[in-house]
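My questions will all concern the structure given below.
What you see is the complex with one protein chain gone and the rest in place.
Up next is chain A:
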Amino acid sequence: MSQMNSFLALQEQELTAFTEARQVRVRQRVERELKSAEFIGSLIELFGPVMADTVNVLGGGDPLVQDETYLLLQESEDDDPYGSPPPGPGDSGQIIR
């Protein structure tokens, strides 16, 4: 039986050490980094245009995205306890069974 050459023996020794102790650890670290990169990418994708628009408006430009009108605080307030009750199904006062 022929003996393995010394370089291949060295390689085998290194690879055995890697698969036993390091392979899984490195994989987990790569997975974590990829997830972080994906998360940051999603954030940029989600908020990037809004941030760019905000900077643009702060710089004196017109908003690029003409969104629907936003309600003011007073207009949107609907939790007045003394106001009329919210409209329900059938305001006739009958009990629906």
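Following the convention adopted for this analysis, a residue touches a chain if its C-beta (ideal position, glycine included) is under 8 Å from a C-beta of that chain, and two chains touch if they have at least 3 such contacts; residues count from 1.
Quick note on the criterion: contacts and distances are computed from a predicted model.
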Original post:
For the chain omitted from this view, which of "Electron transfer flavoprotein subunit beta", "Glycine--tRNA ligase alpha subunit", "RNA polymerase sigma-70 factor (ECF subfamily)" or "ABC transporter ATP-binding protein" is its UniProt protein name?
Top reply: "RNA polymerase sigma-70 factor (ECF subfamily)"
**OP:** Tell me where the left-out chain touches chain A, residue by residue.
**Re:** 3, 5-11, 13-15, 17-19, 22-23, 25-27, 29-31, 33-34, 37-38
